[in-house]
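Below is the structure I would like to discuss, written out as structure tokens.
Note that one protein chain is taken out, while the other chains of the complex remain in position.
Labels run A, B and C following the written order; every chain starts at residue 1.
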Amino acid sequence: MTSYVLRKLLRLGLVLLVVAAASFLLMNLLPGDVALALLGNEATPEAVAQVRAELGLDQPLLMRYLHWLGGFLCGDLGRSYITQVPVMESILDRLPVTIELMLLSQGLALLIAVPTGVLCAYKAGSRIDQLANAVGLFLLAAPVFILAILLMFLFALKLRWLPSTGYVPFMTDPVRNLAHLALPALAIALAEWPSLFAVLRGDMIKTLQQDYIALAKAKGLGPAFILFRHALRPSSFTLVTLSGLQIAATIAGALVVETIFGLPGIGRMLTGAVYNRDMMLVQGCVAVISVGYVLINFGVDLIYALLDPRVRQ
Amino acid sequence: MMDAGLPLLEVTDLATHFHTQRGLLRAVDGVSFSVRRGQTLGIVGESGSGKSALARTIIRILSKRHTTTTGRITFEGRDLLTVSEPDMRDIRGRDIAMVFQDPTSSLNPVKQVGVQIEEVLARHLGLRGRAAQTRAIELLTSVGMPLPQERLHQYPHQLSGGMRQRVAIAIALACEPKLLIADEPTTALDVTIQAQILDLLHRRQKAHHMAMILISHDLGVVAGYTDTVAVMYAGQIVEQASTRSLFRNCRMPYTAALMRSAPNLSDPPHTRLRAITGRPPDMVLPPPGCRFEPRCDDATDICRNRRPALSASDADGTHRYACWHPVASPGASA
Amino acid sequence: MNALADDPGHETASPVGATIPMRVRDRLGLRFWLPAAWITMVVVLAATASLLPLPSPIETDFTALSNWPDRAHWFGTDQLGRDILSRAIFGARISLTVGLLAPALGLGIGMLLGMTAGYFRGRVEIVIGAAMDAVMAFPGILVVLAVTAYVGASVPLLVILLGVLTVPTFMRVARANTLVFAQHDFVLAARAMGATHWRVLSLELLPNVMIPILIYALLVVSRIIVVEGVLSFLGLSLPAPWPTWGNMIADGQVELATLPYIPFIPAALMFLTVLSINLIGERLRARTDLRGSVL
Partner (left out) sequence: MSPAELLVVDDLSVTYALPRGRQLIAVANVSFTVHKGETLGLVGESGCGKSTISRAIMQLPPPTGGAVVFEGRNLAHLDTAALRRARTRLHMIFQDPISSLNPHRKVRDIVAEPLAIAGMGDAEDRKRRVRAALENVGLDPDQVMDRRPHEFSGGQCQRIAIARALVTEPQLVICDEPVSALDVSVRAQILNFLEDMKAHYHLTLLFISHDLAVVKNISDRVAVMYLGRLCELAPSARLYEAPLHPYTAALMAAIPVMDPDRCRSPSHLLAGELPSPMNPPSGCRFRTRCPRATPHCAAHEPEWRETEAGHFVACHFPLVAPQGATISPARQP
């Protein structure tokens, strides 16, 4: 186990370096000039040169990278070109909203997917299984922004059960905070559910055909014990991997959902920064989100090893 | 034995049909036999003969949605087909235990060996913690597992095939069952390990005075370790006798052909094998008469049209066969 | 091993000389043909959009602002008086172009890499795997966001970016299937007869790998249509006033409470299209014999 963790840590370090370098290069190798983008096409060459010097763009690429990487490691991501606010500060300001949204939505998705997946695998082919599959097929075809608009239309605008836009911090008022996050989280969770459900159901059906399940039955164990203590763990490998990879989809979902529901999260900030061509902010957001994504998938690898003794060696 | 007269298990006219896309598949089709305490019954058949389905039917672990079972399975006076599911769960693992063909797939890959043994002990004997652990070590020792203490915390993939089968046997023997069903317990193993495992099963059986159903495709395996043998073909028992009588004096052409078609060590090299032509029938559309008729050299019209019943060939009725034209028995005047 | 381990069914092909066994071919059924008809209609309309007698999708008509669907405008008009039917049909072009071309690009590259990695194994596999891991280390949507922020959105750019982002998953499916089939003895048999690697890959492995990967590709097509929807919803696809389903939904969302038909019509079209593709994929998967393939 130790050697497995060490190997994964080594890999994590390498991947983080790649991610950092890629975030940097993305912004620095693409055609187009930041200074020109900032000042507009009518800018004088002198003004452009001055801005370039201010931003350090006249330095060689490698120097700029090392400078940026040093800052990145110390949590300094530069300042926004437009508001002049330190990027890290803006990100830390917005991050809690997004993290809460992602935790709620991913938790909700798993909370629905695990019981439904297990139940439908156990009763594969039954009415309830067919129904769940049909629902899954429909939800799979409904993009997250359509779900978000639909939920908003139904529950916020027509039924008026929940607020449509806005945000209240958790510390200020937990109930209103959750009320504001309920629909956005549900929208993402509903979009995530079908794939998590399908994967768990499929793997579970395969597991239930294994001889060790027959042996568990032959031992006289009951169905609940067999399903949750024997079958669930070996059936959840793909689910765990997928829920790590699905974070990417959740991020896309968060971008849209935060925009639709007016949540002050990192996604909405990033979308705004893209419109405003605030490259420093875009770069910072991309770097932070990517690092978070890599760390989550590192955690997933560790969970995987805890679940499956065979991969530890 | 007090009730030596009564069989421990009596199966009467048992049929198990699978619902498949192609139609009803008659995996087990009208099978009757009985097993006495302390006895070993061998069931021999080729793949597809229904022997595994039969084993799984007896302990009722087939999916109810996909199968229909009819007939009677009387175990210690109770019909297992009418017993409630919770009662059946009490019987499984405690009174009737099973060993499966491939120990690689019959042990849970993500659970430690010890846990897999201890959960039967907890389920049926209420043993937990240290007591369960001590018993698990005893069990592993009794199945000849080297270093039993260390094995408790190992996972199946860390053991060899033979050792995994020993663990599976330890699980099966955990509650000292009255009946052990061993479904091809050595097919996935090498010959030298197969001999070890068969010997182990035989010794444990004698020690516990346990009844056993030993299922195999290999007549040789059955010959050495059973008291009586039933030969299955296409979902039915076609011949049933005491082991000696079957091997000395077989009457059913299929059994005879099966014995002849396997190469024998005592024959000189390049001895021509007497192969059985054709293949077993499609069990969705079995032949109306004798199911072996399409492959049988001696078949006549009656074989094509009428299904032979299992009838006795000797005076005490223990040797029975289903055939219109039985192979001449050296002792009988046919 | 399953409960039917002793299933006699697997030895039931009739002997040579007897009747040829009929494969049980259940019909594709309405669950295939209805979605297929829908897709065909959307494709034909989108392809012939400029030839159809439709009002301009971009010209505003101040005499018909926010008209609910009626006989003149079957799908109504939006806040600027543009015909929603016309916009929806032109918008389909973008969804379909991106939705078909990006996966095609990803499938081409991914299959090549995946089969190479799965067949040759060793260092080739490690290098390809690492490259794919690097691509997958980024949440894809961020890459698209960042690049379009910089260079500006355009359809060819979207096709290339989304295409590249689908390469790793195609590569994984191709590699997994290649691994499975490469273990079959027929590959060893071909090598034993002296077949070149190229012959093994193209004649023995490709036909086996192709079917699962094509079925998988349908899933990717529907997913990419959704992603394009997200991007154009965020205003990162085709620039206004040109319509895409995504930006029509985004524009309409403002008046969600009063004019719900404006966002819901393109939303419904997108939903039906994605659902149709998924249904076709599911039907084909159920129909095709995918024994041994990994999906």
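To be clear about the criterion, contacts are C-beta pairs under 8 Å (C-beta built on N, C-alpha and C of every residue); 3 or more make two chains touch, one makes a residue touch a chain.
In this text the structure is predicted, and so the values were computed from the model without any measurement.
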| item | value |
| --- | --- |
| Which displayed chains the hidden chain touches across the whole complex | B, C |
| Contact partner of the left-out chain, one of B:163, B:213, B:283 or B:327 | B:163 |
| From B:81, B:125 or B:223, residue that would touch the chain that is not displayed | B:223 |
| Absent-chain interface as seen on chain B, which is shown | 46-47, 160, 162-163, 190-196, 198-199, 217-221, 223-224, 226, 243-244, 247, 257-259, 261-265, 267-277, 279, 295 |
| Touch list for chain C against the chain that is not drawn | 11, 13, 15-17, 20-21, 184-186, 188-195, 199, 203-204, 207-208, 289, 291 |
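Heads up, the rule we're going with is that only the chains that are shown with their structure count from here on.
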| item | value |
| --- | --- |
| Identity of the chain that, by mean CA position, is farthest from chain A | B |
| Chain centre separation in whole Å, for chain B relative to chain A (CA means) | 53 |
| Chain A-chain C separation of Cα centroids, rounded to whole Å | 22 |
| Chain B: positions in contact with at least two other chains | 56, 61, 100-102, 105 |
| Multi-partner residues of chain C (each touching 2 or more other chains) | 1, 3, 5 |
| Residue ranges of chain C in contact with chain A within the complex | 1-3, 5, 133-134, 136-143, 145-151, 222, 226-227, 229-230, 233-236, 246, 249, 253, 256-257, 260, 263-264, 267, 270-272, 274-275, 278-279, 282 |
| In the complex with chain B, residue positions of chain A that touch it | 125-126, 210-212, 214-222, 230, 233-234, 307-310 |
| Chain A residues touching chain C - in the complex, by the definition given at the top | 15, 18-19, 22, 26-27, 30-32, 137-138, 140-146, 149-150, 152-153, 157, 209-211, 214, 245, 247-248, 251-252, 255-256, 259-260, 270-271, 273-275, 277, 279, 282-283, 285-286, 289-290, 293-294, 297 |
